[in-house]
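Heads up, one of the protein chains got dropped from this complex, but the rest are sitting where they should.
Order as written gives the chain letters A and B; numbering starts at 1 within each chain.
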(Lines give C-alpha, C1' and ligand atoms only; values in the text may rest on other atoms or scores of the structure.)
Protein backbone atom coordinates (compact mmCIF):
# COMPACT_ATOMS: atom_id res chain seq x y z
CA UNK A 1 0.00 0.00 0.00
CA UNK A 2 1.29 3.45 -0.93
CA UNK A 3 0.45 6.60 0.99
CA UNK A 4 0.81 10.28 0.17
CA UNK A 5 0.36 13.47 2.21
CA UNK A 6 0.35 17.14 1.34
CA UNK A 7 -0.83 20.38 2.93
CA UNK A 8 -2.47 23.11 0.85
CA UNK A 9 -2.21 26.62 2.34
CA UNK A 10 -4.69 29.48 2.08
CA UNK A 11 -4.79 33.08 3.27
CA UNK A 12 -8.07 34.74 2.39
CA UNK A 13 -8.23 38.52 2.73
CA UNK A 14 -11.94 38.09 3.55
CA UNK A 15 -13.72 36.54 6.51
CA UNK A 16 -15.63 34.15 4.23
CA UNK A 17 -14.61 32.82 0.81
CA UNK A 18 -14.84 29.64 -1.29
CA UNK A 19 -11.82 28.34 -3.22
CA UNK A 20 -12.10 25.73 -5.95
CA UNK A 21 -9.22 23.37 -5.09
CA UNK A 22 -10.01 20.57 -7.56
CA UNK A 23 -6.92 21.30 -9.66
CA UNK A 24 -4.65 21.34 -6.59
CA UNK A 25 -6.06 18.01 -5.42
CA UNK A 26 -5.65 16.50 -8.90
CA UNK A 27 -1.99 17.55 -8.88
CA UNK A 28 -1.55 15.81 -5.52
CA UNK A 29 -3.06 12.65 -6.95
CA UNK A 30 -0.77 12.75 -9.98
CA UNK A 31 2.26 13.34 -7.74
CA UNK A 32 1.27 10.39 -5.54
CA UNK A 33 1.38 7.92 -8.42
CA UNK A 34 -1.59 6.12 -6.82
CA UNK A 35 -3.97 4.54 -9.33
CA UNK A 36 -6.55 2.77 -7.13
CA UNK A 37 -7.53 3.84 -3.68
CA UNK A 38 -9.13 6.52 -1.55
CA UNK A 39 -8.37 10.22 -1.18
CA UNK A 40 -9.20 12.19 1.97
CA UNK A 41 -9.27 15.97 1.84
CA UNK A 42 -10.04 17.82 5.08
CA UNK A 43 -9.83 21.24 6.63
CA UNK A 44 -7.21 21.23 9.40
CA UNK A 45 -9.04 24.11 11.11
CA UNK A 46 -12.38 23.94 12.88
CA UNK A 47 -13.74 27.15 11.35
CA UNK A 48 -13.32 25.97 7.75
CA UNK A 49 -14.73 23.27 5.46
CA UNK A 50 -13.88 21.07 2.54
CA UNK A 51 -16.96 20.19 0.51
CA UNK A 52 -18.05 19.10 -2.96
CA UNK A 53 -20.59 21.07 -4.95
CA UNK A 54 -21.03 23.16 -8.09
CA UNK A 55 -18.61 25.86 -9.29
CA UNK A 56 -21.36 28.40 -9.97
CA UNK A 57 -21.15 31.93 -8.58
CA UNK A 58 -24.89 32.33 -8.04
CA UNK A 59 -24.98 29.16 -5.95
CA UNK A 60 -22.05 30.37 -3.86
CA UNK A 61 -23.99 33.57 -3.14
CA UNK A 62 -26.94 31.40 -2.14
CA UNK A 63 -24.72 29.41 0.23
CA UNK A 64 -23.43 32.62 1.83
CA UNK A 65 -26.93 33.99 2.41
CA UNK A 66 -28.30 30.64 3.57
CA UNK A 67 -25.50 30.04 6.07
CA UNK A 68 -25.88 33.56 7.43
CA UNK A 69 -29.55 32.74 7.96
CA UNK A 70 -28.84 29.46 9.76
CA UNK A 71 -25.87 30.71 11.82
CA UNK A 72 -25.55 34.51 11.71
CA UNK A 73 -22.19 36.13 12.36
CA UNK A 74 -23.73 38.90 14.48
CA UNK A 75 -24.53 39.94 17.11
CA UNK A 76 -21.29 38.42 18.43
CA UNK A 77 -22.81 38.41 21.92
CA UNK A 78 -25.32 35.81 20.71
CA UNK A 79 -22.73 33.08 21.23
CA UNK A 80 -21.10 31.96 24.48
CA UNK A 81 -17.98 30.92 22.56
CA UNK A 82 -17.38 34.59 21.81
CA UNK A 83 -17.14 35.33 25.56
CA UNK A 84 -13.65 33.78 25.32
CA UNK A 85 -12.53 36.79 23.26
CA UNK A 86 -13.23 35.13 19.89
CA UNK A 87 -15.77 36.45 17.39
CA UNK A 88 -15.94 33.28 15.28
CA UNK A 89 -18.60 31.08 16.90
CA UNK A 90 -20.68 31.38 13.72
CA UNK A 91 -17.76 29.99 11.72
CA UNK A 92 -17.75 26.81 13.84
CA UNK A 93 -21.46 26.36 13.11
CA UNK A 94 -21.22 27.19 9.40
CA UNK A 95 -18.39 24.70 8.98
CA UNK A 96 -20.55 22.07 10.69
CA UNK A 97 -23.27 22.53 8.04
CA UNK A 98 -20.78 22.44 5.14
CA UNK A 99 -18.68 19.57 6.51
CA UNK A 100 -15.04 19.08 7.51
CA UNK A 101 -13.95 16.61 4.88
CA UNK A 102 -14.60 14.73 1.67
CA UNK A 103 -13.56 11.22 0.75
CA UNK A 104 -13.14 10.59 -2.96
CA UNK A 105 -12.58 7.34 -4.84
CA UNK A 106 -9.41 7.10 -6.93
CA UNK A 107 -9.88 5.01 -10.09
CA UNK A 108 -7.35 4.64 -12.91
CA UNK A 109 -5.29 7.44 -11.36
CA UNK A 110 -8.11 9.98 -11.41
CA UNK A 111 -10.65 11.47 -9.01
CA UNK A 112 -13.71 9.31 -9.66
CA UNK A 113 -16.23 12.13 -10.02
CA UNK A 114 -19.68 12.68 -11.47
CA UNK A 115 -20.16 15.37 -14.13
CA UNK A 116 -20.29 18.47 -11.91
CA UNK A 117 -18.40 17.53 -8.78
CA UNK A 118 -15.76 20.07 -7.75
CA UNK A 119 -13.88 20.29 -4.43
CA UNK A 120 -13.97 23.54 -2.47
CA UNK A 121 -12.18 24.96 0.51
CA UNK A 122 -14.75 26.96 2.48
CA UNK A 123 -13.23 29.66 4.64
CA UNK A 124 -15.50 31.05 7.39
CA UNK A 125 -12.93 32.89 9.53
CA UNK A 126 -10.20 34.10 7.21
CA UNK A 127 -7.59 36.85 7.21
CA UNK A 128 -4.90 34.39 8.31
CA UNK A 129 -2.95 31.40 7.01
CA UNK A 130 -4.88 28.14 7.21
CA UNK A 131 -4.42 24.62 5.85
CA UNK A 132 -6.10 21.73 4.10
CA UNK A 133 -4.75 18.18 4.28
CA UNK A 134 -4.71 15.80 1.32
CA UNK A 135 -4.04 12.17 2.22
CA UNK A 136 -4.17 9.38 -0.36
CA UNK A 137 -3.83 5.65 0.23
CA UNK A 138 -3.87 2.86 -2.33
CA UNK A 139 -1.73 1.17 -4.97
CA UNK B 1 -4.74 -4.36 -1.60
CA UNK B 2 -7.89 -5.14 -3.59
CA UNK B 3 -10.21 -2.48 -4.97
CA UNK B 4 -13.72 -2.61 -6.34
CA UNK B 5 -15.95 -0.07 -8.09
CA UNK B 6 -19.59 -0.05 -9.13
CA UNK B 7 -22.18 2.53 -10.12
CA UNK B 8 -25.79 2.23 -8.96
CA UNK B 9 -28.33 4.02 -11.19
CA UNK B 10 -31.59 5.70 -10.17
CA UNK B 11 -34.41 7.43 -12.01
CA UNK B 12 -37.00 8.78 -9.61
CA UNK B 13 -40.32 9.91 -11.10
CA UNK B 14 -40.48 12.49 -8.27
CA UNK B 15 -38.42 15.55 -7.49
CA UNK B 16 -37.58 14.21 -4.03
CA UNK B 17 -37.38 10.60 -2.87
CA UNK B 18 -35.37 8.37 -0.53
CA UNK B 19 -34.20 4.90 -1.63
CA UNK B 20 -32.90 2.29 0.79
CA UNK B 21 -29.80 0.99 -1.02
CA UNK B 22 -28.38 -1.17 1.78
CA UNK B 23 -29.08 -4.40 -0.10
CA UNK B 24 -27.45 -3.07 -3.29
CA UNK B 25 -24.36 -2.03 -1.35
CA UNK B 26 -24.19 -5.40 0.41
CA UNK B 27 -24.26 -7.13 -2.98
CA UNK B 28 -21.36 -4.93 -4.12
CA UNK B 29 -19.39 -5.93 -1.04
CA UNK B 30 -20.07 -9.63 -1.63
CA UNK B 31 -19.06 -9.28 -5.30
CA UNK B 32 -15.81 -7.53 -4.30
CA UNK B 33 -14.63 -10.44 -2.18
CA UNK B 34 -13.13 -7.92 0.25
CA UNK B 35 -13.19 -9.02 3.89
CA UNK B 36 -11.39 -6.20 5.73
CA UNK B 37 -11.31 -2.60 4.61
CA UNK B 38 -13.31 0.52 3.95
CA UNK B 39 -16.33 1.15 1.73
CA UNK B 40 -17.13 4.56 0.29
CA UNK B 41 -20.61 5.24 -1.07
CA UNK B 42 -21.26 8.69 -2.57
CA UNK B 43 -23.73 10.52 -4.75
CA UNK B 44 -22.08 11.41 -8.09
CA UNK B 45 -24.46 14.38 -8.45
CA UNK B 46 -24.43 17.57 -6.42
CA UNK B 47 -28.20 17.66 -5.92
CA UNK B 48 -28.37 14.24 -4.23
CA UNK B 49 -27.12 12.59 -1.05
CA UNK B 50 -26.02 9.30 0.37
CA UNK B 51 -26.70 9.09 4.11
CA UNK B 52 -27.25 6.61 6.92
CA UNK B 53 -30.35 6.71 9.05
CA UNK B 54 -33.49 4.78 9.95
CA UNK B 55 -35.80 3.04 7.46
CA UNK B 56 -38.97 4.44 9.00
CA UNK B 57 -41.59 6.17 6.86
CA UNK B 58 -42.61 8.70 9.50
CA UNK B 59 -39.02 9.83 9.91
CA UNK B 60 -38.67 10.22 6.16
CA UNK B 61 -41.72 12.48 6.18
CA UNK B 62 -40.10 14.45 8.99
CA UNK B 63 -36.90 14.82 6.94
CA UNK B 64 -38.90 16.10 3.94
CA UNK B 65 -40.75 18.70 6.01
CA UNK B 66 -37.62 19.73 7.92
CA UNK B 67 -35.50 20.17 4.80
CA UNK B 68 -38.26 22.20 3.15
CA UNK B 69 -38.20 24.42 6.23
CA UNK B 70 -34.42 24.87 6.14
CA UNK B 71 -34.07 25.24 2.34
CA UNK B 72 -37.47 25.73 0.66
CA UNK B 73 -37.88 24.78 -2.98
CA UNK B 74 -39.97 27.90 -3.72
CA UNK B 75 -40.10 30.69 -4.62
CA UNK B 76 -37.50 29.75 -7.24
CA UNK B 77 -36.57 33.45 -7.51
CA UNK B 78 -35.27 33.28 -3.93
CA UNK B 79 -32.00 31.79 -5.19
CA UNK B 80 -29.41 33.38 -7.49
CA UNK B 81 -28.46 29.92 -8.80
CA UNK B 82 -31.91 29.71 -10.38
CA UNK B 83 -31.12 32.81 -12.49
CA UNK B 84 -29.00 30.44 -14.60
CA UNK B 85 -32.20 28.73 -15.81
CA UNK B 86 -32.11 26.01 -13.14
CA UNK B 87 -34.82 25.57 -10.51
CA UNK B 88 -32.79 23.30 -8.22
CA UNK B 89 -30.83 25.63 -5.91
CA UNK B 90 -32.77 24.19 -2.96
CA UNK B 91 -31.56 20.69 -3.93
CA UNK B 92 -27.92 21.79 -3.62
CA UNK B 93 -28.66 23.08 -0.10
CA UNK B 94 -30.71 20.08 0.99
CA UNK B 95 -27.97 17.73 -0.17
CA UNK B 96 -25.48 19.75 1.90
CA UNK B 97 -27.52 19.11 5.06
CA UNK B 98 -27.92 15.39 4.33
CA UNK B 99 -24.33 14.83 3.13
CA UNK B 100 -22.65 13.61 -0.06
CA UNK B 101 -21.16 10.38 1.16
CA UNK B 102 -20.81 7.71 3.79
CA UNK B 103 -17.74 5.71 4.72
CA UNK B 104 -18.44 2.30 6.23
CA UNK B 105 -16.08 -0.18 7.85
CA UNK B 106 -15.88 -3.64 6.28
CA UNK B 107 -15.27 -6.39 8.83
CA UNK B 108 -15.40 -10.15 8.14
CA UNK B 109 -16.84 -9.42 4.70
CA UNK B 110 -19.82 -7.46 6.04
CA UNK B 111 -20.88 -3.83 6.47
CA UNK B 112 -19.89 -3.16 10.09
CA UNK B 113 -23.16 -1.56 11.20
CA UNK B 114 -24.99 -0.81 14.41
CA UNK B 115 -28.49 -2.21 14.90
CA UNK B 116 -30.52 0.30 12.85
CA UNK B 117 -28.05 1.70 10.32
CA UNK B 118 -29.34 1.64 6.74
CA UNK B 119 -27.88 3.41 3.70
CA UNK B 120 -30.11 5.72 1.65
CA UNK B 121 -29.85 7.50 -1.64
CA UNK B 122 -31.55 10.87 -1.19
CA UNK B 123 -32.81 12.40 -4.42
CA UNK B 124 -33.58 16.13 -4.30
CA UNK B 125 -33.84 16.88 -8.02
CA UNK B 126 -35.16 13.77 -9.71
CA UNK B 127 -37.01 12.90 -12.92
CA UNK B 128 -33.75 11.91 -14.61
CA UNK B 129 -31.08 9.20 -14.47
CA UNK B 130 -28.53 9.75 -11.71
CA UNK B 131 -25.77 7.68 -10.13
CA UNK B 132 -24.21 6.55 -6.88
CA UNK B 133 -20.63 5.29 -6.67
CA UNK B 134 -19.58 2.37 -4.49
CA UNK B 135 -15.82 2.03 -4.01
CA UNK B 136 -14.28 -0.58 -1.71
CA UNK B 137 -10.62 -1.03 -0.79
CA UNK B 138 -9.06 -3.66 1.43
CA UNK B 139 -8.02 -7.30 1.49
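Everything below uses one rule, namely that a contact is a pair of C-beta atoms (placed from the backbone, for glycine too) under 8 Å apart; a residue touches a chain by one contact, two chains touch by 3 or more.
Note that the structure is predicted; figures quoted are calculated from it, not measured.
Interface note for the absent chain: among B:7, B:31, B:54 or B:83, the touching residue is B:54. The residue touching the chain not shown here, chosen from A:8, A:25, A:97 or A:111, is A:97. In the full complex, chain A touches the hidden chain at residues 1, 3, 5, 38, 40, 42-46, 70-71, 79-84, 89, 92-93, 96-97, 99-101, 103, 131, 133, 135, 137. Touching the omitted chain from chain B are residues 1, 36-38, 51-54, 56-59, 61-63, 66, 70, 97-99, 102-105, 107, 112-117, 137-139.
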